[in-house]
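Here the complex is missing one protein chain, while the rest keep their positions.
== chain A ==
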Amino acid sequence: MLSLGSVGAKSTKPSFVSYVTPEEIKLEKEPPKKLKHPDLLPGEVEFCSANPILKYTQDDLSQRGVFGTLFCTNFRITFISDEKSQEETTKTFKNKLYGENDIPLMFVDHIYGVYDEKRKLITGALVKNKYPSKIIIHCKDLRVFQFCLTYTKEEDAKKIFQGIAHHCLEEKSLKCVFAFSYTGTPSPEMQRKRETILFDSPEDWTQEMKRTKANCRLVTENENFELSQRLPKYFVIPSALGDLFSYQGKGFPIWCWSHYSGCALFKASLPPVTQEDGDFQKHFDIMINAVAHNYLYSAKTEDLSESLPTIQDIQQSYNKFKQFFLIENSTDFWLSDMKWFSSLESSGWLDIIRQCLQKAVEVVECLEKDNTNVLITEEEGTDLCCVISSLVQIMLDPYYRTLMGFQSLVQKEWVAGCHAFLDRCNHLHQKDKECYSPVFLLFLECVWQLVQQHSPAFQFSETYLTVLSDSVHMPVFSTFLFNSAHHRESVLKAESPLAQSSPLSCPTVWDWSVQFDSKAQNYFFNPLYSEKVKHEKAVRKPHKLKHQRQLSLPSTAFKTPFKKGFFKDETDSLKKMLRVKRLSRWMGSPDSTAAISREFYESWQQRPLDYHGLLLPCLDGPAVRVWMQRYLRWIPEVHILGGGSVAVMTKLMELLSQVQDLKRVLEQRDSSQAAKPDHRPYIQHRLLSFGSSGRLPSSFPFAYSRNRSFKPIIPTGLMQCLMLTDSLASQEDEASSFVSLV
């Protein structure tokens, strides 16, 4: 293999494989064997199958592979190898719903067919014609599968190809999604307490308002979606907002979170634009006033659709970006390695991440430094508003950096907040792609940047985020399947097997035991998380003190609580004081925006770091990175055997479990303390035995490198890598003869 390393080092694209040899082998020893069938999930139905199919191994250029049977069910495409699978059982991080050779139908991003050595994107039209010799499947979790169809009987091949194409690519109705057939019973493991707050009841919202000491009003009038079907069932608005029904279901400033100072963050869809411009303005003013009234009569607004990329921009950028990771063979890999940085830049994805984080920092600055209320708006109020408001809350509120807190945040802002998951994820493969955009993934990317920069502040790990980003496309959970609360409720009701009784219950994604056993769930926790050391009471006090110290001057002047009606009486004089400003206008030109928040970041940076306080990301060029685990996990060329962050993490987990063991021993002995259970999550970090060899690939816990006889990956095509033509390259090494020394 290394011979291509010599002088020329020119690697050619793999020529199309000669199938003679494997075919012969196949025919020689064909025992009349039984077809292996996949273990079906409850409710899963097999559609079609074909055998023998060659599944290529991705690792190398040799176009080798494994023979087996390809199945298509109502849940997945699955490949079952004729050979015995050995490794499956040894996995410590195994998804119970799908394995490494399974592609849940909703994971399929694109299918390519190879016809006469030409690769074509499969669309409806192509399916009718002849079937391809090879199909290549690009998945949304960035796996790439290649199956060769030429060994199987023609009608089988045709059937499986058309089956796959039909079930993955054709527009389908929501009813066909596997979640409505899945009959898996909710696991008993799911504990009632310490559960994710779903924000589907008035109590959840009241509780949240209490937690943040918000002074707002819970709206229950939309319980039956009378106000609007686009609005959540329950939501919270500024207490000063008057008549609800004049809004036509749009333009409500919806409360997101309250800062300890009293100011709060609101989000809103833009009020309906009527014939007269004045109406819009009037409506907008009412909205602003209501927000401003929340605290100190100050408010800043920001129209996110003006200052951030549109959802179409996000979609296009991600489309370009993901191509760099959908690698079909190593030649492609090394070719794309050469222009890596400039292609990365041209996709603009990292820049969009930076812009979102930047905007969130600006909002944080308003809340934290200036103590003004902030209202962010957007056409629908359920896309970038969700990204920014969730990021702001993560930066400001350490609760959302715990696993449960983060899940509750996703529920609050995204699920209950009516983000149109179904459309944005394009679960149904609708052809008009206008509404398709990976907005939620963008949010996870931003969170990953924060996790990467301040890992001890987060209770969850990057593995958790990666798994969550995959689970979005998992057609088993109800969490990411609907466009709004109303949508969810009506569909679940209609699909209920026992009509009129209880609505269909789908598991939520937060019931991780559906996908992973408790051992695997340990990987969701960040061993570096620095918990609050003292008991809560002890910590809360200094916390408050610190906050008071940080309050800016004007707020103390207004410290006395307002009486009701205060505003009405002295409207005129107060209106003059009203500090209603537009965030962007107030900030001035874009250049100075960056400069101002730069200052904010620097002053924060100079304070001692408190992982349970405000957290800001560094946004300078080198600090915003590619989410390596998510994007590189399936590419064997970049796996480091025995290295990567896995090496650190496993080491830390080992150490932690040792510490926990010792602690337990101490506790056992200390009879007085014996009754007190320690329910911190990482007590579960039992020694995760990795064997003494301990050399895991950096892609752990996702891809496992198999049959890799510990060999380095030598890049090919280095010659093209750096063809320098300037005169320096041809210069002699020694410019002058010896120079005497000292």
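Some points to look at:
Here is the rule we go by: contacts are C-beta pairs under 8 Å (C-beta built on N, C-alpha and C of every residue); 3 or more make two chains touch, one makes a residue touch a chain; residues count from 1.
Definition applied: contacts and distances are computed from a predicted model.
The unshown chain of the complex is recorded in UniProt as "Phosphatidylinositol-3,5-bisphosphate 3-phosphatase MTMR2", chosen from "Mitotic spindle checkpoint protein MAD1", "Elongation factor 1-beta", "Phosphatidylinositol-3,5-bisphosphate 3-phosphatase MTMR2" or "Presenilin". Remark: the omitted chain is touched by one listed residue; of A:L70, A:M209, A:L350 or A:V491 this is A:L350. In the complete assembly, the contact with the undisplayed chain comes from A:Q453, out of A:Q453, A:S496 or A:S513.
Touching the missing chain, out of A:V45, A:L121 or A:L655, is residue A:L655.
Against the chain not shown here, chain A presents residues 2, 5-7, 9, 333-334, 337-342, 344-345, 350-351, 354, 453-456, 528, 530, 598, 601-602, 605-609, 618-623, 626, 628, 632, 637-645, 647-648, 651-652, 655-656, 658-659, 661-663, 665-666, 668-669, 695, 698, 710-715, 718-719, 721-722, 724, 726, 728-736, 739, 741-742.
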